[in-house]
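Here the complex is missing one protein chain, while the rest keep their positions.
Let's look at chain A:
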Amino acid sequence: MTILDMTADVPAPRDAGGPLLEVRDLHVEFHTRDGVAKAVNGVNYTVSAGETLAVLGESGSGKSVTAQAIMGILDMPPGRIPQGEIFFHGQDMLKMSGEERRKIRGRQIAMIFQDALSSLNPVLSVGYQLGEMFRVHQGLSKKEAKAKAIELMDRVRIPAARERVNDYPHQFSGGMRQRIMIAMALALEPDLIIADEPTTALDVTVQAQVMDLLAELQREYNMGLILITHDLGVVADVADKIAVMYAGRIVETAPVHELYKRPAHPYTKGLLDSIPRLDQKGQELYAIKGLPPNLTRIPTGCAFNPRCAMAQDICRTEIPALHPVTERDGGELVGRGSACHFWKETIHG
């Protein structure tokens, strides 16, 4: 056996030109009194530098839990990751030590949370909390860190940053607080940002401003962005591709505009049909019947089958794989997949 033969078996290093983040067959479960809640059941996705992946799903679909697993901030126990890999720059983060992962957090992967008021420490000034990033990770002095904090506040367009650096979180408005959260996440220019419903707590006009800012900064720093949301409107302008999650699985993936035009999964279709439209004024709003499944008792087969109008016997017995979606004539549709036995009927009518 030659050296060449041996290297042939070794997979090529993922770092070279590969995706920034690759989640492979990730499972997360929580051990509760009522049994094992399977929050994430085999999620796969990739994010490259400069790319925005929107993860769409209702409460309890596992979208936030996946993000927490990537960040390594799951409470374990009760949480457990029985299976799966999370490659970041080609290295499996689930095999790293706690200290190695801590060094990645904030420096290379940062997170923006939903509620900025409760995510900022009420007893510490905004400047201190921003500066903390530099003091913890780069060992800057208090004075240098404060200067950097002012610079960051300017970057996220907080008016009069110099005067407001010593203010406390409660003295800022909701939109300004979310900008501060964004500034904290951006502080060390990470490669990947995970934004967990960053605009849910804001009113609509401020939502747009914050999303625009986030998208602009992402382009500027060429970061990967995972945008977790249940708001189809937020996603449309910002994301490159979408992964729709249901009961801990990805049920559909697609480039963003394709998904809106031609959904290939009954669940996605139901979601899009439940958006209020102007031409439907006066009519009753469509709603997907039934309730999301209890994660301790996920239905057999396709988890969506009890709520699906198209469900057949096979849906109740066999879990559908993520089928590649093609045109009617078999032409390739890049990046599209649907975990439905009847994806053809769904997309092509």
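Things worth noting here:
The working rule: a contact is a pair of C-beta atoms (placed from the backbone, for glycine too) under 8 Å apart; a residue touches a chain by one contact, two chains touch by 3 or more; residues count from 1.
Here, contacts and distances are computed from a predicted model.
For the omitted chain of this complex, the UniProt record lists the protein as "Oligopeptide transport system permease protein OppC", which is one of "Multicomponent K+:H+ antiporter subunit D", "ABC transporter domain-containing protein", "Oligopeptide transport system permease protein OppC" or "Histidine kinase". Only one of the listed residues, A:136, A:236, A:298 or A:333, touches the absent chain: A:136. Summary of contacts with the chain left out: across A:182, A:202, A:315 or A:340, the touching residue is A:202. Among A:26, A:40, A:69 or A:120, the one in contact with the hidden chain is A:120. Between the chain not shown and the residues A:173, A:294 or A:317, the one that touches is A:173. Residues 71, 73, 102-107, 110-111, 113, 115, 117-125, 132-133, 136-137, 159-160, 163-164, 166-168, 170-176, 181, 184-185, 202-203, 205-206 of chain A touch the missing chain (whole complex, contact as defined above).
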